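Below is one structure; the comments refer to it alone.
Up next is chain A:
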Amino acid sequence: MTAKASSPAVDPDAPLLEVKDLKVHFHTETGVFRAVDGVSFSVRRGATLGIVGESGCGKSVTSLGIMRLIAQPPGRYAGGEVKFEGRDILKISEREMRGLRGGRMGMIFQEPMTSLNPVYTIGDQIIESLRAHGVADRKAARKRAIEMLDLVKLPSPETRVDDFPHQLSGGQRQRAMIALALVNDPELLIADEPTTALDVTVQAQILSLMRDLRERTGAAIVLITHDLGVVAETCDDVVVMYAGQVVEKAPVAELFSGPQHPYTLGLMAAVPRLDAQTDRLETIPGSVPPPYLQLPGCRFASRCPLATDHCRAAPPPLREIGPGRSVACWRAPIEEIAA
Partner candidate 1 sequence: MSAASVPSGKAPVLEVEGLTKHFPMKGGLFGRTTGAVQAVTDVSFSVAPGETLAIVGESGCGKSTTGRALLRLLEPDSGAVRLDGEDIIALSPSRLQAARRQMQMVFQDPFGSLNPRMNVRETLMEPILLHGVATGAAAEKRVSELLKTVGLSDYHADRFPHEFSGGQRQRICIARALSTRPRLIVCDEPVSALDVSVQAQIVNLLQDLQKQFGMAYVFISHDLAVVRHIAKRVAVMYLGRVVELADATEIFARPHHPYTRALIAAAPKPVPGAVLGREEVKGDAPSALRPPSGCAFHPRCPMAQDRCRTERPELRRVGGAMAACHFAEAVADMGAQVEAARPDALLRRLDVLAKARAEAAQPAA
Partner candidate 2 sequence: SAQTVTILRQQDSNKYDPPAITALSGSEVLFMMGDTLVALNEDMQTIEPLLAKSWDVSEDGKTYTFHIKEGVKFCDGKPMTAEDIAYSINRWISPELKSGVAWRAGDVKEVVALDDYTLKYELNAPYSELLYQLAQSFGTVVDKENVEALGADFGVTGFNGTGPFCWESWDPRNEMVLTKHEGYNWGPPMYGEGAAKVDKVIWKIVPEESTRTVALLTGQGDVSYYVPYIGLGKLRSMPNIEVVRSDAAFWTNYIGFKIDKPGVSDPAVREAINLAVNREAMAEDMFFSEVDPAYSYVSKGALDYNAEVDAHLIKYDPDAAVKVLEDAGWMLNADGVREKDGVTLEPVIYTFTGEWAKTSEAVQADLLKVGINMQIQPYDATVIWGKLATQEFDMYTMGFPYVSTGDALNLYFRSANIPSPNRMNWDDPETDKLLADAAAATTDEKRASDYGDVLLKVQKAAVWLPIYEKPMQVAYVKNMAPIKPHNIYGAGLYKGLQLAFTD
């Protein structure tokens, strides 16, 4: 039992966060819904991991799962581990978890509109977080809040700190949200589609802000998005999810230069490109299998032109196919088929 030794000497290369075979199920009226069904990945300090995938594939549930913010019921952790600095945080007490949340683990949500409490000033909300994590002095907390707002480039933070969320524009709100997430210098920042609700110009500002902050603090970032462009620009490694499972994992450059999973391939091809005009967009025929169908094989099989009976019968494991690269497909690598 080494749990007492809360801060062992950390190997800087050891992953800060390691998710192993995480399963989150929802028990609803219509049955068990496996929103996240065996997701594994890890993040190093100072690195950004992107998670991409279609709507509903379980990205948000994964991120909330890491923070232990799944509402139970209807949600339930059905298995797996979430190791933060080597400790499985699914097993620690709620009290301890509270210390991590907002402290060493920060989170940014998609909707800057609704993720801030409309009845408190943004300053209050940041101060609240500071005070929950040990800053006793209100004055100092306020000073720190202003600093933080300045850091995220909110114009005139001294006055803005007393603004209510509705008095800020969408981009400013998201900045405040980032300030809130970062105020306690987290080592891990989870950002669930932090820019989806924003205009491209503002999105660019926010993304660059996040890059700056990562460089400054060396925090690890898990960035969830459905926008491959954002991933390409921001992430070091990418996890591609499909229907609650990881189908591919790769360093960003490799993923974009040569995706291995047919789904990733389809996704890449379906994105219209700004830098080259194509006649027709590639599509992935069909759609995600409804969650209530408990398919025995690969969940992508029904849409996959390469699927074989084997694909339909047995779920492909996530196989390592190179340094930092894995894919969950029986038929990968694809080039070999052509050969």
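The set was built so that all candidates are chains of the complex that A comes from, given by their letters.
We adopt the following convention: contacts are C-beta pairs under 8 Å (C-beta built on N, C-alpha and C of every residue); 3 or more make two chains touch, one makes a residue touch a chain; residues count from 1.
The model shown is predicted, which means the values in this text are computed figures rather than measured ones.
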Touching candidate for chain A, same complex, options 1 or 2: 1
Interfacial residue positions of chain A with respect to candidate 1 in the complex: 54-55, 155, 169-172, 199-205, 207-208, 211, 226-234, 252-253, 256-260, 262, 265-278, 280-285, 287, 305-306, 334-335, 337-338
